[in-house]
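Okay, here's the structure, questions in a sec.
All protein chains but one are shown in place.
Chain IDs A and B follow the sequence of writing; residue 1 opens each chain.
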Amino acid sequence: MSASDPIAPPAADQRPGKAWRPFALTAPALILLVAVIGYPLLTIVLRSLSEPEWGLQNYAWFFGAPVNLTVLQRTFVISAWVTLVCVIAAYPYAYLMTAVGPRVRLVLVLCVLIPFWVSGVVRTLSWVILLQDSGVINSLLRGVGFSGVKLIRTQTGVVIGMAQVLLPFMILPLYSVMKGIDLRLMRAAQSLGARPSRAFLTVYLPLSLPGVYAGAIIVFILSLGFYITPALLGGPRSTMLSTLVQTQVLSLLQWGRGGAMGVVLLVTTFVLLALAAPVMRSRHREAGRH
Amino acid sequence: MNPVQASRGAAIDLEAISKAYGGFKALDGVSLRIEPGEFMTLLGPSGSGKTTTLNVIAGFTDVTSGKLLVGEKSVVGVPAHKRNIGVVFQHYALFPHMSVGRNVAYPLTLRGVDKATREARVARALDMVKMGDFAHRYPSELSGGQQQRVALARAIVFDPPLLLMDEPLGALDKKLREWLQLEIKRIHRELGTTFVYVTHDQEEALMLSDRIAVFNRGRIEQVGTGRQLYDEPATLFVGRFIGDSTVLRGEARSDGNSTALSIAGETVTAPRKLSGEASPVMLLRPEKLSLRRPGQSASGGNRLSGTIGEAIYLGSESKYEVKLADGSAAIVRSPLTGESFGLGDKVELCFDGSDATLLADDASADTTLT
Partner (left out) sequence: MEMKPLTRVLLGLVCLLVAIWLVAPTLVVVPMSFNENKSLAFPPQGFSWQWYQNFATNPDWSNAFLNSLKVASIVAVLATVLGTLAAFGLDRMKARPANLLRMLMLTPMVVPGVVLAIGIYAVYLDTQLVGTLIGFVLAHTILALPFVLIAVSASLEVFDRRLETAAASLGAGALTTFRTVTLPLIAPGVLSGLLFAFATSFDEIVVSLFITNPYLKTLPVQIFASITRDADPTVAAVGTILLFATTILIGGGMLLLGRERKGRP
């Protein structure tokens, strides 16, 4: 890729003084990035430290109020559930995508991509229609003689809806890893005496784990910051951190407190990413690439 | 053929094995007996059924019909993981997430061998393939040749009575291949296990094997030692597949105990007769042919006139391609001590009729080779 590549034309060496060119190409995007992401995030950090006055009082408030800690904990629990549901549903699905012929695969891929591309608001709307007290699921239950169940504004409803919206983010990385697994290794394992189930556990599963990690990290991080689905499907007992941030800022005009929550969410996200990066990199190396 | 250490290997009997994929017959009535401790090579062009045969023995492929016995016991329907057969694959098939040591220990772990015994046997197997220092490396850190040696260690560590090898050296360069051939031969001698080796490389087959089974289009054409296949090919396909050869075709006439071919006005004879209806051809090995300038006096024997089409210097000898009057080509090898010829020289191709092998003509022998 770079100028050190022996095959690539040594453009940088031939024309000294033009090394700044690649940086110039990235400059417009970077300027926009700084203006529309960097500056706003900086503003939020500053406000969390300065409103109403300079100090850490907003953070002290956040970690001092049990309500906030409950919501923080709930955000993690819901995200963990969503991730778990996604792994369980995506694993066999992604595996099937690698095992079938091109025609069936196209159908399976479309089943993933179409929801992926359909507007997230519309998909959440569908879940409202499905889960509400007068919704599809309850109508069906009553139709066969059961009493209705409370789904909307419950944690279960939020998990079901969020997992469905996030499932493609789990399936796609899993599929791309599984596609690269040499199925002939399973044959080798069998010739060495492994039952199919044993061969799966000792060979296929470990080789597919990088995909599971990658997908799980993405799903978990996106879950942490999810806003629309919990806002529409959840109730007061399933409030997640994002909703709390929105309430502080838009309804209570508490920029400092809302900012502090936002910073906590932001820092958590990046800490998770930083923790995941070395794990994924070492997995990568084991899988045979340097 | 290798009776000395035959004790630890298993015999294999394939009886009329057929395998059909839809309408395509991958194997068409293959029968073969492999003796305990023997080194048997399945040789043939790609698509000839040799790898399918190996997969049938390993248990990766079900048979459509026929009997298969390993160590005098039928294994039809027995799944691969219960057959206790070592397999070495062309693509190495080492587990990328396990170190070399864990790869080799894998079959022992599956068999519940305790840790101490396991370590000792892994070390012994790795020493046998001269990879003892690499136990902690990962497959991605090894060269192709090293990976294949580890794969070999993994396939022999659980002492299977039978080892199958599917073109194990196919992905390696020539030098490494030749060295590993010697290693494989040594390991076969040391273990006494039955080896079944698949290759499309006839030189490799000749170098390694006790016996060779030549496959063509889902059938076995001939089974025999390398010398038998070279000197007495049973079919034109075998004659052409093993070693260099010249095939003479012409209008055939048989009388009494000899056959004469008339080729573009010249006639050659062989003191033999082909049984059956098929039209006969003569197959000649390059070292049985000699070249002379036209008109030079010579003793009896067959002569055909031709022109030198190609002259190749090979160090210890020269190789000539001679264009014959009917447009076909003959390949002649002659020592450098003899007379040398240049491009376009008119020559006479001479051979003794008793050196010619008479075979039934089979036009497909040419097409399947290319």
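Going forward, a residue touches a chain if its C-beta (ideal position, glycine included) is under 8 Å from a C-beta of that chain, and two chains touch if they have at least 3 such contacts.
The structure presented is a predicted model; accordingly, all values stated were derived computationally and were not measured.
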*Where does the absent chain make contact, in terms of the chains shown?*
A
*Return the single residue from A:Ala99, A:Val149, A:Leu252 or A:Leu275 that touches the missing chain.*
A:Ala99
_Please output the residues of chain A touching the missing chain, sorted low to high._
1-5, 7-9, 11, 21-30, 32-33, 35-37, 39-41, 43-44, 47, 89-90, 92-93, 95-96, 99, 106, 108-115, 117-130, 132, 134-136, 139, 164, 167-168, 183, 186, 196, 199-200, 204, 221, 224-228, 232, 242, 245-246, 249-250, 255, 258-259, 262-263, 265-266, 269-270, 273
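Keep this in mind: only the chains that are shown with their structure count from here on.
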*Counting in whole Å, what is the centre-to-centre distance of chain A and chain B, each centre being its mean C-alpha position?*
56
_Which residues of chain B touch chain A once you look at their complex with the stated criterion?_
58-60, 79-87, 89, 91, 93, 95-97, 106-107, 110-111, 138-140, 154-155, 158
*chain A residues touching chain B - in the complex, by the definition given at the top*: 182, 184-185, 187-196, 198-199, 202-203, 206-207, 285-290
